[in-house]
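For reference, the structure I am asking about is given below.
One chain of protein is taken out of this complex; the other chains stay put.
By letter and in written order, the chains are A and B; residue numbering begins at 1 in each of them.
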Amino acid sequence: MIDRREQALTYTLLGVFSLIALVPIAGIVLTALQAPGELATFGAPSGFHPGNFATAWDEGNFSSYLRSSLMVAVAVVAASTLLSIPAGYAFGMMRFRGEQALFYLFLLGLMVPLEATIVPLYYDFRDLALTDTYAALILPQVGVSLAFGTFWMRAFFRSVPRSLVEAARIDGSSAWSTLWRVLLPTARPAVVTMMVLIFMWTWNEFLLALVMVSDEGLRTAPLGLAFFQGRNTTDFALLAAGAVIVATPVVLLYVFLQRHFIRGMLSGAIKG
Amino acid sequence: MSRALAPPGEPRRVAYLYLLPALVVFALFVLAPLAHSMWLSLFEWDGVTPGTWVGLDNYGQVVSDPELRAAFRHSLVLVGFYAVLPVVIGLVLAAAMSRARVRGLALFRTVLFLPQVIALVVVGVMWRMIYAPDGGLLNEGLGAVGVGGQDWLGSFPLALPSVGLIGAWVMYGLAMVLLLAGVQKIPQSLYDAARVDGAGPVREFFTVTLPGLRNEVAVALTLTTIQALRSFDIVYVTTGGGPGDSTSVPAYEVYDRAFRGGDVGTASAIGVYIVALIFVLVFLINRVAEREAAR
Partner (left out) sequence: MAAVSFQRVSKRFGEVEAVRQLTLDVADGELLVVVGPSGSGKTTALRMLAGLESVGEGEIRIGDRVVNRVAPRERDIAMVFQDYALYPQMRVYDNLAFGLRRRGTPKPRVAERVRRAADMLGLEPLLDRRPRELSGGQQQRVALGRALVRDPQVFLMDEPLSNLDAQLRAQTRGDIKRLQQEVGTTTVYVTHDQVEAMTMGDRIAVMNDGRLEQVGTPEEVYDRPANRFVAGFIGSPAMSFARAGELPGLSPAPPGDVLVGVRPEHARPWADEVGLIGPLEGVVEYAEALGRETFLGVRRDGGPRLVVCVDGRSGAQPGDRVAYGLVPGGLRYFDPQTGDAVETPR
């Protein structure tokens, strides 16, 4: 029934592709540990110089970059979550006029990338003298995250058995208290998934920071890394250390919450 | 006939209140800028001095300007690398998986998905070092087996495919995980029936696996295609659009022309084209998927 050869083939495929995914990542970690300053070979496990990370952190200013990224990411996650939940609740549980049209509007947002709106966003913020502020980094990303968040929470609320909401209604619960006391406790996994995904996308966002921020104190991690590369094109080790620092927070989050990441990407996508 | 459409006490108008904050922020920072983009695309503007009305000229320019045509051509090539290649890889794996049972699938999934969570800037930095002519992993490895190395990101014919392969690396894990999840949902009974009918593995793939994965393939293609058309971070960090123009992409042109070239109108038009292209491709992908479903 289950062919031994096919089994081996499957494992081989999985193994090979897993390796291909891992090698560059392992490589950059190894490179980060190489001796700094010289023209190193990428990925060669030669030397153990964890001091590179300290150098990147202080001289490379990555401590400031991470802090900036954290502020922006936390703000975006908080705002998006607080706004998406009621919106998703309205779409998922209430009937009102224009529901379809408004929902399609949000759906549209899923397909409008920042690349298309970055130009007017910049000029608008510039006219308001708000470039080089956290607001310039936070607000557009909240907007984009809301498209996903609303859609995601709506999908969750639609999956709740109607009878639960009806029981609450008969028990005398208002829409608001039903949302917060009855539904949200069960929504925890869905909300965590949403928060984790939005955190990742916000942390990894580059173009917005590139355009909006010129003040070094506001630079987010990916932006900081791009500048760092400009200053250290040949010092692979140091550059690699910086790159690892930038990627680590999200990777750590991923390792601990991988179920949420993967489930989020999978089921959020299977909306059809 | 009672006029009440909804059961009594069911929130109706209050729904708008729940929706309002999200709608306002979304409209202000996504919809309004999109409209504004379309507005800006009708002008020739350098961002400082007053602009001049040019109507649809900028859109025409995108078609007539060979640089911009090249950029869009490149993005379609990237779609091949970012979307088609990963999905094909995913399908190969799904086909193999359908006949086998794998233990430790969760671990494989975690590893395969890892490239997706890494910031694209980091990915770019990473691969730039891998592709480096001196000391890069690729050339060192090729040297070890006696094959000559190349300037992957610096030579005209190789740069775009090299960038494409980076994208493939980022995306194939997503495609794989998606398709693997899909293939596990296909009822074993369909395979049993096909086997009883005498179908071999190739036949099984085309009659059971592929149709069963229709939705997942559509989703995978949609997600990866959007990424391909957006591609900015990787290009900026690895090649900056070069050498020459060989890795220019629409998103990079938007940035370059608006903020370095003082040509905001054209940049906006390119942005609008990107959105339109995404819409069209997503629509087509899902249309084909639906048509196949109806068959």
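The rule we apply is simple: a residue touches a chain if its C-beta (ideal position, glycine included) is under 8 Å from a C-beta of that chain, and two chains touch if they have at least 3 such contacts.
These numbers come from a predicted model, not from an experiment.
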- Which displayed chains does the hidden chain touch? A, B
- Message: Among A:R126, A:R169 or A:R263, which one touches the chain that has been omitted from the display?
- Response: A:R169
- Which one touches the absent chain: A:A79, A:A136, A:V182 or A:L225? A:V182
- Since one chain has been left out of the picture, which residues of chain B touch it in the full complex? 1-2, 4-9
- Message: Considering the whole complex, not just the chains shown, which residues of chain A touch the missing one?
- Response: 161, 163-164, 166-174, 177, 181-182, 185-186
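Here is the rule we go by: only the chains that are shown with their structure count from here on.
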- Would you pull the chain A residues touching chain B in the complex into a rising list? 2-3, 6-7, 9-11, 13-14, 17-18, 20-25, 27-28, 31, 39-44, 79, 83-84, 86-87, 89-91, 94-96, 99, 102, 105-106, 108-109, 111-113, 115-124, 139-140, 142-144, 146-147, 149-150, 169, 175, 200, 203-204, 206-207, 210-211, 221-223, 225-226, 229, 236, 239-240, 242-243, 246-247, 250-251, 253-255, 258, 261-262, 265-266, 269-270, 272
- Query: Which of the residues in chain B end up touching chain A in this complex?
  - Reply: 5-6, 9-16, 18-19, 21-23, 25-26, 28-31, 33-34, 36-37, 39-40, 47, 89, 92-93, 96-97, 99-102, 108-122, 125-130, 132, 134-137, 140, 169, 172-174, 176-178, 181, 201, 215-216, 218-220, 222-223, 226, 229-230, 232-233, 236-237, 250-251, 254-255, 258-259, 264, 267-268, 271-272, 274-275, 278-279, 282, 286
